[in-house]
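Before I ask anything, here is the structure I am working with.
Each chain you see keeps its place in the complex, though not every chain is here.
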Amino acid sequence: MHTEELLLVTIVAEAIVEHRLVRDVAAAGARGWTVVDARGQGSRGVRADEFEGSNIRLETLVTPQVADRILEVLARDYFPRYAVVAWSTAANVVRPEKYA
Amino acid sequence: MDTWSLAAANLTSPPVLAFLLGLAATALKGDLRLPEPVYQLLSFYLLLGIGIKGGVALREAPAGDVLLPVLVTLALGIVIPLLAFVVLRFMTRLGPVDRGALAAHYGSTSLVTFTAAIVFLGAAGVSYEGFVTTLLAVLEVPAIVVGLMLAGRHAARSASWGESLQEILTSRSVLLLVGGLVLGFVTGTAGYAKVEPFFGGMFTGVLTLFLLEMGVIAARRLRDLPQAGFGLVAFAIAFPVVCGVMGIAGGLAAGLSTGGAAVLGVLAASASYIAAPAAVRLALPEANPGYYLTASLGITFPFNLIVGIPLYLAIAQALGG
C-alpha cells in the first residue's frame, strides 16, 4: 500500500477556545481535524470555566509547512494566554493528496 | 415568618442542604461530580424553564408596571460594575485587568442564586412579580460589557470587540433565557399548562441536584482561597450586601412589591459564574481566574445562598413594609 509521511499535530487546550482554535488551524492550511473531549492537568492548572471543566484534544494531519504555521500561531496567540500544549509526530497516510 | 425562621427555613430547604452536601462530600475527598453532559442538561433545563415561566408571567403584567423596573435594572447593570472597579482599587492590590474582570462578574448576575431565591419566596409564601425573570435577562449582559471595557483599556485584546460581544449575546445562557421568555410569552398560560409538570413540578428537585453539583464546584474553588487574599474575601462578602440594598431600594422606588424588590436585591447582589467567566476568559485571558472565580463562586455564591437570600428579604420587608 503506497503511503507518504506527513505530520500529525496534536493540540490539547482548554475547551473554551475550541471554536477559535479550529478556525485558526483551518486558516493555517489544515484540510481536516478531529476533536475529542479530554481532561488533564499541567503546570498551569487554573481553568476559567470550571463548568465546562474540560479540555479538548485536537489532532490534524498536515504537511510540515502547515504544521509550522500552526505552531507559530499557537506560540503567538495561545501559549501566552491559554492553557495549551502541542506536539507533533510523524505519521504515514494513504491517500496523501487528501491532506495537502 | 420572622427573619430567623426565614433563615432557618432557607437553611433546611433541600436545595441549600444539597449544596452543603456537595461541599461536605468534596471536603471528605469524595467525588460527587456528575458527568459534563448531565451538568449541561440540568443547566439547560433551569435556564429554559426560568425563561418560560418568566415569559408567561410577563404576558399577564401591564406593560406600564414593567418599564420602570427594567430601567432601574439597566442602571444597576452599569453602576455596579463601575462601583466594583473603584471599590476593588481600595480593598485589594489587583491591577485594572483583574478588577475589570471582577466588575463584569459582580455587575452581572447568577441564575442559580435567582432560582434559589424564587424557590425560597415560594416556600415562604411571599408573592413577587412574575416578570422578574425579565430583569434577570436584562441584568445579565450589560455589566459584562462594562467590565470588559474597563479592563480592555489596559489589556492586550486578543479578540475584536465585535467578536466578544457577539459571543456574549449568542451564548447559551442568554439564548435560552431570552428564548424561553419569548416562548413563554407567546404560548401563555394555556400553552404552559401542558409543560407545567415538567418545567414547574420538577423544578425544585432539579435545582436540588444542580446545587449539589454547585457545592462540589464551590468546594474546589475554595482551595484557591489563599491566593485571593483577605481584601478580596472581604469584598466578596461586603460588596454583595451593598448591591443588594441598592437593588432593593431601586426596586421599591420603581414600584415593585416587597417580594419583587427582594428579588431585584438578590439579582444585584449575586455574581455571575457562567456567562461572565466564559466571556472574560475569552476576551481578557490575562485576568486571573483564581481571583474572579474564587470570589464569585467560592465566596459570594455560598454567602448569598445561605445568608443573603433571607437577609435581602428581611431588608426589603424592613424598607418596604
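Letters A and B mark the chains in the order given here, with residues in each chain numbered from 1 onward.
The working rule: a residue touches a chain if its C-beta (ideal position, glycine included) is under 8 Å from a C-beta of that chain, and two chains touch if they have at least 3 such contacts.
A quick note: this is a predicted structure, and the numbers were derived from the prediction, not measured.
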item	value
Number of copies per protein chain type, counted over the whole file	A x3, B x3
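As a convention for this text, only the chains that are shown with their structure count from here on.
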item	value
Centroid spacing, where centroids are CA-atom means, of chain A and chain B in whole angstrom	35
Chain A - residues contacting chain B, complex	14, 16-17, 20, 37, 46-54, 77, 81-82
In the complex, chain B residues that touch chain A	36, 39, 158-159, 217, 220-221, 224, 273-274, 277-278, 280-282, 285-286, 288-290, 293, 297
